[in-house]
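For this depiction, one protein chain was excluded, whereas all remaining protein chains were kept in their positions.
Showing subunit A:
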Amino acid sequence: MESVQSPSPRASSSSSSSSSSSSSSSSSSSFVLWSTATDASEGKMAAFLPDELWRHILEVGVKSPTKSLSYKELCCVSISCRRLRRLSREDSLWSHLLSSDFPPTSQSSSSSASSSSPSCKILYQIRFERDREKKRAAHRRAVMRKESQISEHLRRLRDIEASLARETDKLKASASELSNLHKVRQASVALNVWQPEVVRGKQKQIVSQCAVPVESRISAVDMEFRLCKQQIAMLRKSYEEERRRLDAAKRELESIAYHPLRSCERTSSILGGSSSMRKKIKRCIDVKASPISCLRSSMCLSCFRTTCLMYDPRVGHKGSSTFGISAGEGAFGGCDI
């Protein structure tokens, strides 16, 4: 930098006379000149400003109400050349940034009074990193909270499914008992009418087999049947409700945990998926997917995830057809992006 500075006093006197001639020709194309930086003297023009003016520029920039220079720009300036690095490291600039970006608490203001504190830029860096760690930790906590919410939803879904299963069992039992009782009633009614002897014998058998008083039992079982049906309907509704909440929570988790760089890594790691997963896809999804490997691997991921979470013989029966369609839709939607 020193070797470059020595021609500058020589050049400045000539540049002031040449600038008037060159500027007229270059004024139209000077903007293009900046991007190509072919003219070396134009590029080094910034070096001609004395230090105090550079200091003034940086000060004006940092203290301006429009916040022209933040820490990022100061760092960019400091990596451009040694002189600017020295100038941009000054405490006055960084202490201003420190006080504006990280408003000081009472204990830090007392520590800044002591002269043994390190340079303000380092202080700023420390506060910045601490702040960043805090933000990251808060983000992680939010993601974990969302995930626990999702597992809560899943647990409730499983409970609902279990009670649904119980109720359907009860329903089946009461339905069969009801049909039996109806048969008995029919038989007992038919006994009052003349029947051929064979039939009468059978009916007498049916009636005698039945131990309980028919009519009251029928009404009781009928009530039970209706109750079971109601319960099942309610359970189904709450299941749907829970399902919806789960989907909403999953969507929220995705949006919270989205990171453009990391999602790239994830898709690239999926591309090397195992063949067993591919077979599973071929078995359970009958969607006419195009033979793009990324499409299949994204389906593979969604398929695998949903089969792990949601495997239930009772509900899966009904769910597999809808599941296939939704997974296909999801995969196609993902492919569009």
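Heads up, the rule we're going with is that a residue touches a chain if its C-beta (ideal position, glycine included) is under 8 Å from a C-beta of that chain, and two chains touch if they have at least 3 such contacts; residues count from 1.
Quick note on the criterion: contacts and distances are computed from a predicted model.
Asks: Just to verify: the chain that's not displayed, which of "Beta-hexosaminidase", "SKP1-like protein 1A isoform X1", "Two-component response regulator" or "Large ribosomal subunit protein uL10m" does UniProt list as its protein name?
Replies: "SKP1-like protein 1A isoform X1"
Asks: Mind pulling the subunit A residues that touch the left-out chain?
Replies: Residues 1, 3-4, 16-17, 19-20, 22-23, 26-27, 30-31, 34, 37, 40, 42-50, 52-53, 56-62, 64, 66, 68-73, 75-82, 84-85, 125, 128-129, 132 of subunit A touch the chain that is not shown.
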